[in-house]
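Before I ask anything, let me first share the structure, which is written out below as structure tokens.
All protein chains but one are shown at their positions in the complex.
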Amino acid sequence: MSERAIGFQYATVAQQREASTLGMWAFLATEVLFFGALIAAYLNYRIWLGDEFIAAASLTKVALGTANTAVLLTSSACMAMAVMTFEAGSKRAPVLWLTATALLGLAFVVIKASEWWLDYQEHLIPALNFDLARHGGVAEIFFVFYFCATGLHALHLLIGISIVAWLATAIGRGRIVPGGSTTRLVGLYWHFVDVVWIFLFPLIYLAGRNG
Amino acid sequence: MSAATIWKCWFALMLLLAATTASAFVPLGSANIVISLAIAVAKALIVLLFFMELRGSRALVRAFAAAGFFWLLIMIVLTGADYWHRTDALAPIDQVR
Amino acid sequence: MHAPHDETYLNARVGIRSWLLTTDHKRIALLYFAGITFFFFIGGIAATLIRLELITPGPTLGSPDFYNRLFTMHGIVMVWFFLIPSIPTTMGNFILPMMIGARDLAFPRLNLLSWYFYIAGGLITIAALLLGGIDTGWTFYEPYSTFYATGYLILAVFGIFVSGFSSILTGLNFIVTVHKLRAPGMTWYRLPVFVWSTYATSLILILATPVLAMTLLMLLAERVLHVGLFSPQLGGDPILFQHMFWFYSHPAVYIMILPSMGVISEIVPVFARKPLFGYKFVVWCSIAIAAIGFLVWGHHMFVAGQSLYASLAFSFLSYLVAVPSAIKVFNWTATLHEGWIRFDAPMLYAFGFIGLFTIGGLTGLFLAALPIDVHVTDTYFIVAHFHYIMVGGAVMGFFAGLHYWWPKITGRLYPDYWARFAAILAFFGFNLTFFPQFILGYLGMPRRYQSYPPEFQIWHVLSSAGASILAFGYALPLFYFAWSILRGSRASANPWGATGLEWSTRSPPPPENFAATPTVVRAPYQYDQGKPCMQAGDV
Partner (left out) sequence: MHGFPWWPATASAYAGTIDFLFGSLLVVAALTSGLVFFLLLFFANKYRHGSNADRSGAIRKTWRFEVAWTAATLLVFVGMAVWGSTIYLRLYNPPADALQIFIVGKQWMWKAQHPGGQREINELHVPVGQDVRLVMASQDVIHSFFVPALRIKQDVVPGRYETMWFRADKVGRYHLFCAEYCGTDHAHMGGWLTVMNPRDFANWLEDQGGQTTLAAQGEELFRRYGCSGCHESGGTVRAPHLEGVFGSPVPLSDGSVVIADERYVRDSILNPKGQVAAGYAPVMPTFAGQVSEDDLAKLVAYIESIGPERSGS
């Protein structure tokens, strides 16, 4: 929606900005509960299945997980820079920062895909080639959560990357100018995807490492 | 929000990431999960307050942000309470493979 | 093409595109109304067949599988495609923006997208039901739904998943609208109670529906990929499914009842010509119901194998959530004191609602008592309880609102005596249908039984007789509403003498609702000597 025209139902621009911010935060609340339901199920299984479930977590690649978290946190910082520079009025800086954000996002997806490839080779993918004899049924349940959570998160990340790419071109071509709230909303979405990963990382990679 | 604040937050996040990964390998028994979740909450707060500018936002926006997490807490606490107090005698069931 | 003073949202633009691509909240409300009516009749047909089947102890209409698919269809269509969307998407969409003096919802295009999600989800589910239906009941309990269910479960579950987005986006739209688009002078305590109730409903819509989305996704993953999440055959825990399902489904029953409470809180003061008794209490009871409603889902699982600790906690919390509902009933009754009560059709439906909802609510107290629930859960006592709340409460409230805002929506008046007859008929038909089921329930007749011990037959025959009266009571409005559109007399801006902003503009309203944005000067429901004092200043 072009920024300058105020919506038919709004009286002032400020009212429209506040409404879109509230709308975005309400949407993020629904996403918190969407991912949260999966995390709640994970925590319940952790209580119910106990140590064997936690031990299965040590089969994940903590090095790749940590690297991925670093990449995503950095991309969040880049997105913050993009929003800050955009609202400061410059045009080239936000495009650069947005490009950096998108590239870091892609880096995350590439690392994640390589991790899945390693899991595939170690026969850890349920429904595909999970090696029950060696790991047991409880480990399989852990890996069902692992793939559900990381899969959904990667999907949200891909959506985020495509939006950031579109935003970078739109700002580059001058279709999006300061004053509107589109850039801020895209930033909120990206940071949210990062917050989800911040909680997924310890639950998936750091569980069961204390030997 | 100035560039300096952003990169200071970024640095804090990196420190916390290092801390949480390192602490995971220290055998502290059930304290490990508590520490890793506490650090995760700290990292999330940095992103929420600074990057998502909740610090400067109106109370209403902060309330919306908190609502999602609070309702999730209700679900986790009440289902967790059930699982915590469950004493099941497991019975054999023919695993369908 | 129309002189400005008689241009309404109906004739402002014509053609199919002006309807299918509209962003006018009033037209979208009518689109939803068409969908709601369609699904109400599909669910109604299933209900009629169920009642016919249960007249005799043995199988009457078909095989047990046919009956299982029948009650599953009745459950799914009525819950997700009629009751949950009914009042928020029709009257909420149409009336809420007008009540707060706004020109439209905060995000009009999101509103249209919500309708398309609703229709897409509905058609997918109808396709699943027509292709062969599913036999799991609307609760999809595990491990039956993973390994033993036959039929198009994946299609139906995906249909419900898609329609869930309509709930989420509608709730989001309403919340932002109420916060941001109130007319000048419309403070929170000057908001009509219908706006408060719809706001509370929207809180539940956006905080509970995502959990249903995730639960259904996990159910699909388990059924399609045979991965162990809920069924013990693969190492999962079926009670986790019940926890996650009811975490959504109990707040969902408050999504169904809260809007009706809002409608009744609008109607009673208008036809009693008196301010609502304890406005602030009624308002904060709605919010309390929405909040505490999230803490009580465990009372669906008292015998399911939940831990003793959880059952005790959920029993106590379920009693807590009953208090706000009781307060509301007392406040509606107290509003009648020293009023000038008129008995038009909306008021009769409102009386019906208060009576039936009281019985429904009180029987809920039996179910929250642990040992009684152990005896009556999964029996017809439960079926009677939730029908008293859903059909006696939510549907009666839906009809009350329909009769109350029909003149504003269509600009036409309907024949009042026929409407009063329909209200009374529905009330008695309803009681004859569902009160015998309380007795059946305590006798121990389980739910979802096609054939039952012969000694229960007397009550089933009474119930089926009542169902035919109820069906007639619900079909009647179809006729006189249609008649009113064709030949009903024109409705004035304020046929009932109400005080809300929506009654300060023409019926049917112009596309932008108000010639100029009204300024609000006083609280709702103010009367002196029976004359309404309009909320909008002299516009």
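Letters are used for the chains, namely A, B and C, taken in the order the chains are written, and counting of residues starts over at 1 for each.
We adopt the following convention: a contact is a pair of C-beta atoms (placed from the backbone, for glycine too) under 8 Å apart; a residue touches a chain by one contact, two chains touch by 3 or more.
Please read these numbers as outputs of a predicted model, since none were measured by experiment.
Partners of the chain left out, restricted to shown chains and counted across the full complex, are B, C.
Per the touch definition above, the residue from C:T48, C:Q233 or C:S468 contacting the chain not shown is C:Q233. Of C:I50, C:M186 or C:A272, it is C:A272 that touches the chain left out of the display. In the complete complex, the hidden chain is touched by one of C:I45, C:L110 or C:L370, namely C:L370. Contact with the omitted chain, checked across C:T8, C:T23, C:T60 or C:Q457, is made by C:Q457.
When the omitted chain is restored, the residue from C:G185, C:P415, C:P446 or C:P495 that touches it is C:P446. For subunit C, the residues touching the chain absent from view are 63-65, 68, 135-137, 141-144, 147-148, 232-233, 237-239, 272-274, 277-278, 281, 303-305, 308, 311-312, 315-316, 319-320, 322-323, 326-327, 329-331, 333-334, 336-343, 351, 354-355, 358-359, 362-363, 365-366, 368-372, 374-375, 377-379, 439, 442-444, 446-458, 461.
Where subunit B meets the chain that is not shown, the touching residues are 88-95.
Everything that follows uses one rule, which is that only the chains that are shown with their structure count from here on.
In terms of C-beta pairs in contact, A-C outnumbers the other of A-C and B-C. Between subunit A and subunit B the centroid-to-centroid distance comes to 14 Å (mean Cα coordinates, whole Å).
Under the contact definition stated at the top, the residues of subunit C that touch 2 or more other chains are 179, 207, 211, 226, 234-235, 240, 243-244, 247. Contact of a single residue of subunit B with at least two other chains is seen at positions 60, 67-68, 71, 75, 79, 83-84, 86, 95.
Every residue of subunit C that touches subunit A in the complex is listed here, in rising order: 97, 102-108, 110, 168, 171-173, 175-176, 179-181, 206-211, 213-215, 217-218, 221, 225-229, 234-237, 240, 243-244, 247, 512, 517. Residue ranges on subunit A touching subunit B, taken from their complex, read 18, 21-22, 25-26, 28-33, 36-37, 39-40, 43-44, 47-48, 62, 66, 69-70, 73-74, 76-77, 79-81, 84, 132, 137, 187-188, 191-192, 194-195, 198-199, 201-202, 205-207, 209-211. Taken together, the subunit B residues at the contact with subunit A in this complex read 1-3, 6-7, 9-10, 13-14, 17, 20-21, 24-29, 32-33, 36-37, 39-40, 43-44, 47-48, 50-52, 57-58, 60-61, 64-65, 67-69, 71-72, 75-76, 79-80, 83-84, 86, 95, 97.
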